[in-house]
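Heads up, one of the protein chains got dropped from this complex, but the rest are sitting where they should.
Going in written order, the chains are labelled A and B, and every chain counts its residues from 1.
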Amino acid sequence: MYEKIFNKYSPEKENLIYILHDIQDANPQNFISEDAVQKVSEYLKISISHIYGVLTFYSMYSTKPRGKNVIRLCEAPPCFLKGSERILKNLCKILNVKVGGTTSDGLFTVELCACLGICGNAPVMMINEDVYGDLTDEKVEKIITEIKGRA
Amino acid sequence: MKTLDDLRKIRKKAQQEMKLRESNNRIKIVISMGTSGIAMGAREVMKAILDEVSNRNLTDVLVTQTGEKGLSSMEPVIDVIEEGKQTVTYGNITTEKARKIIAEHIVNGKVVNDFVITVQS
Partner (left out) sequence: MPSKRTDILLCCGSECVSAGSLKIKAKLLEELKKQDIAEEVNIIETGCMGPCDSGPVMMVYPEGIFYRNISIDDVSELVEEHLIKGRPLTRLMMRDINDKVFTKVKEIPFYKKQIKVALENCGYIDPEKIEEYIAFGGYEAIGKILIENSPQETIDIVSKSGLRGRGGAGYPTGEKWQFCYDQQSEEKYVICNADEGDPGSFIDRSILEGDPHRVLEGMMLAAYAIGAKKGYFYIRAEYPLAICRIKKAISLAYEYGLLGKNIFETEFCFEAEVRTGAGAFVCGEETALIASIEGRRGFPNSKPPYPAKSGLWTSPTVVNNVETLANFSAIFNKGAEWFASMGTESSKGTKVFALSGDVKNTGLVEVPMGVTMRELVYEIGGGIPDGKSFKAVQLGGPSGGCLTSDHLDTKIDYESLKAVGTMLGSGGVIVMNEDNCMVNLAKFFLEFSLEESCGKCTPCRVGLKQMYEIMERITSGAGKQGDIEELEQLGKNICELSLCGLGQSAPNPVLSTIRYFRHEYESHINEKNCPTKVCSHLMHYLIDTDKCNGCGLCSIKCPVDCIPGNREEKYNINQEDCVKCGNCMEACPESAINKISGIGFIPEDDSDSIYG
């Protein structure tokens, strides 16, 4: 699997961020494993500690396994003003997880994130690459049920 | 394209093509497909419209997309553009509303007043 990703990029340091993105997306558990870091270090000829430095600097990378669907709920002020706290409470309740946690069926991980740039439709969340706006408790439940149905 | 003249030729041609009269299309439906629109369900609305257009075999209707008009609170937004008539902008569209607009406005020529945001010439 790594070969295929490496083939897309020349072994230059500036491609590190993109290689990490691709590796994370290709992993069914949405994270970057120690093994992957090792492979990247060999391919780009850079130290493991440099890679971990980059990994931990950027918030979109995870070094821990996550659910198949990563839910990122915006916690920035414009969404907060429109009740994101309440949405979060309900979301955690229906999925029975804590923030940062993964559901026991491995389907969802709930994370908080900074502004997603859809503040005109606050509160907002992103599930993988799909965005959902003007959230209400009912809407969230519907979206979750729909994704569960697809799984 | 090599020269400014080439660019202007493309421009003329594109302008012509954007006019409905010159093409086979009587009416154009433009869906606002920015992230705000999509977050509010513009993709589903687009699907419903394409679905209605093909089910009803409407061969003279063109469905296209555009970016955001800035009306976040009224997304999803769609425009109905007809040559020689005022452009009708509909807001807060759902799949049901979209189907209704096809049935009443596109097929029967009756503007669905309940969903109109603005009308512009």
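Everything that follows uses one rule, which is that a residue touches a chain if its C-beta (ideal position, glycine included) is under 8 Å from a C-beta of that chain, and two chains touch if they have at least 3 such contacts.
Not measured: the values here are computed from a predicted model.
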For the chain not depicted, the shown chains it touches:
A, B
With the full complex in mind, choose from A:Ile23, A:Val110 or A:Met126 the residue touching the hidden chain.
A:Met126
Chain A residues touching the chain left out here are 12-18, 20-21, 53-54, 57-61, 76-78, 80-82, 113-122, 126, 129
Spell out, residue by residue, where the missing chain touches chain B.
1-4, 7-8, 10-11, 13-15, 17-18, 30, 32, 34-36, 38, 64-74, 77, 86, 91-92, 108-111, 113-119, 121
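Basically, only the chains that are shown with their structure count from here on.
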Centroid distance [mean C-alpha coordinates] between chain B and chain A, Å
34
Can you list the chain A residues touching chain B in their complex?
117-121, 124, 130-134
Residue numbers on chain B that touch chain A, as the complex places them
35-36, 38-40, 72-73, 75
